[in-house]
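What you see is the complex with one protein chain gone and the rest in place.
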Amino acid sequence: MTDFNIRAAELCEAGKTMYAMGMVPATSGNFSARLNDGSIAITISGRHKGQLTPSDIMRIDVQGKPIDPQRPSAETALHTQIYARYPEIGAVLHPHPMNATLVSRRWKEFIDLRDYELLKAFPGITTHATNVNVPIFDNDQDIPRLAVQVDAYLEENSPVFGYIIRSHGLYTWGNTIADAMRHIEAFDYLFGCELQLKGK
Amino acid sequence: MTDFNIRAAELCEAGKTMYAMGMVPATSGNFSARLNDGSIAITISGRHKGQLTPSDIMRIDVQGKPIDPQRPSAETALHTQIYARYPEIGAVLHPHPMNATLVSRRWKEFIDLRDYELLKAFPGITTHATNVNVPIFDNDQDIPRLAVQVDAYLEENSPVFGYIIRSHGLYTWGNTIADAMRHIEAFDYLFGCELQLKGK
Amino acid sequence: MTDFNIRAAELCEAGKTMYAMGMVPATSGNFSARLNDGSIAITISGRHKGQLTPSDIMRIDVQGKPIDPQRPSAETALHTQIYARYPEIGAVLHPHPMNATLVSRRWKEFIDLRDYELLKAFPGITTHATNVNVPIFDNDQDIPRLAVQVDAYLEENSPVFGYIIRSHGLYTWGNTIADAMRHIEAFDYLFGCELQLKGK
Partner (left out) sequence: MTDFNIRAAELCEAGKTMYAMGMVPATSGNFSARLNDGSIAITISGRHKGQLTPSDIMRIDVQGKPIDPQRPSAETALHTQIYARYPEIGAVLHPHPMNATLVSRRWKEFIDLRDYELLKAFPGITTHATNVNVPIFDNDQDIPRLAVQVDAYLEENSPVFGYIIRSHGLYTWGNTIADAMRHIEAFDYLFGCELQLKGK
C-alpha cells in the first residue's frame, strides 16, 4: 500500500495547489495517478478538491471498475482512456481553470499556442519557435461517448499534451503528477496570455 | 451549546475563506446557520469577516429577535426569510463578490447562466445543458421591505439558488455551510466568466 | 512605551496585509499612528512593507521632527497634516493600490463613487443612495507644497475620507488603524468596480 499512499498524498497536495489557484471551485475537477500494479488511484466523486485527504482517493482497475467500495469520479472513463493509450503516462489531472473555460467560449475547434518560451514546459519541445495545438471538444454528459471522441482525436494527432472540454475544463497528463502539474501551470499561463491578446 | 459551537466555528472558517477571496472587504457581508433547536446563529453587526471568532457569532430566533444581548447583522430579515421559506436550508451566506456587484451594474433584472459544467454545483442539476436564472433586486436600506420582495419572487420561481442585490452583493444558501460555500464558488466563477465574455 | 509597542505591532500587521494585496510593492507606501502623548509612530524610510517589524517604526513629533534617530518616511508632512487637521484621527495609511494609480490616469480631478452598499464602510454613511467624492492631486516631490494643497482642499470640503496622488497612490485615515484598513479595502474595491465599468 506504500505506492498508493505516496500517490494519494501527491494528489491531495496537487489539489490544494489547484484550489489555491482557483482552478477547482465548488468541488469540481478530478485527479488520478497510475499505481505500480497497473490499477489507478482516483478522486472519489464530489469531494472538496482543496481539502483532499487520502480518504478522498480510491482505487479503480484499468477498465474503471472500482476496487474500493466508493464511487469514483463521474469522468473516470476520460482518465482510463489516457492510461490505456499512453503506457508511460502516470497521472491525469482535470481542473476547471477559468481561462480554459473562457478559451472554449471564444475559440471554436482548437487554440494554437505559438512562439512562447513556456511551450518548452511540454515534453520534447526545445524551442519557442514552434506551436502547440490544443483541441476543444464540445461538452457531453455521456462520458464514454466523449472518451471515444477524444481517443479518435489522439489516434490521429501527436503529440497532444492536453485538451479542453467546452465550458467545462482542461484535461492534461504527464509521466508523474509533478509533470502534469507543470503542464497545468503552462496551459493556464498561455491561455491567459491568449485571452488578453485576442482582438488587441 | 455544542451545536452552536460547531456551526460558529464553521461560519468563522467560511469567513476566512471568503475574505481571502476578496469577497467580504471592509467588514461587509453576513453569514448564518440554523441550529438544532430552530434558532439561528448569525454574525454580529460590523465585525471583520476575515478575523471571525465564535465571539463574533450570536443567536437569534426565527423571527430575527436576538436571544443573545448583541446586535445582529442589519440584514437579519433576509436570512430569516430564507429559513422560513425553505425548511431544509441550514445556512445562508451573504458576501460581496466584486463579480456580483459588476454583474448587477451590467445586467438589469437577472443574469442567465447557461451551458456551463459548473452549473452541476447546484442541487438537482445533472447536466450542463440547462440554465440557472439569478434575479437581481435593486438595493434597499429597508431590509424588511426587500425581504418581502425576495419572498414574493421565491414564491413564484423555483428552483432559485441565490440572488444579487444591485451594487451590493450576493445571497445564497444550502443545506449545510459547505453547500452554501460551494454555491458561492460556483456563482463567482460563472459571474466572472459572463463578465469576461460580455460583448466579446 | 506600551502604547508605541501596540501601535507599531498593528502597523506591521497592516503592512503584511497590504503587501499580500499587492498594494505596497517595491518598498512603497508609508503608515503611521498617533500615540497617547501626541507624538506619532511612523514607518522608517525605505523599508519592505510586507516584512515590517517594530524596529522599522520610529517616533516623530506633531511637526514631523524625528524623536528617534532614524529618518522617517519622505512623505511625513502628508501624515502630520492629517493629524493636525483632525484631532480624532488615530491612523494614516498610504499604500499604492494599482487601482488608485489607474483611476488617477483615467479620471481628472476626482472620482465620484455612487450607489454602492460598500460606501457604508465610511463613517457617517448609512445608505448606498449617496456619493463619495475622492479628489485626485497631481504628484509632487515637494511634499510640504503638496501638503498645503491637500490642506486647502480639506478646509473647503467635508467629509473627505481619502485622496489619490496621481500615478502614485492613496491616502486614507481613520480613528484607529483598523478603521483606516477598512477604508483601504472599501476604496480598492470601489475603484476596481469603477475601472471595470468605465466605458462599458
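Quick notes on this one:
Each chain gets a letter, A, B and C, in the order it is written, and its residues are counted from 1.
Here is the rule we go by: a contact is a pair of C-beta atoms (placed from the backbone, for glycine too) under 8 Å apart; a residue touches a chain by one contact, two chains touch by 3 or more.
These numbers come from a predicted model, not from an experiment.
Contacts of the undrawn chain with the visible chains, over the full complex, involve A, C.
Among C:Arg34, C:Arg59, C:Lys120 or C:His168, only C:His168 touches the chain left out of the display. Contact between subunit C and the absent chain runs through residues 22, 25-28, 48, 96, 98, 101-102, 105-106, 139, 141, 165, 167-169, 195, 199. Touching the omitted chain from subunit A are residues 115-118, 121, 126-129, 178, 182-183, 185-186, 188-189, 192-193, 196-197, 200.
The criterion applied here is as follows: only the chains that are shown with their structure count from here on.
For the self-contact between subunit B and subunit C, the two sides draw on mostly distinct residue numbers; the shared fraction is below half. Overlaying the C-alpha trace of subunit A on that of subunit B calls for a turn of 90°, given as a multiple of 5. Measuring from the averaged C-alpha position of subunit A to that of subunit C gives a distance of 45 Å.
Counting partner chains per residue, subunit A has no residue touching two or more of them.
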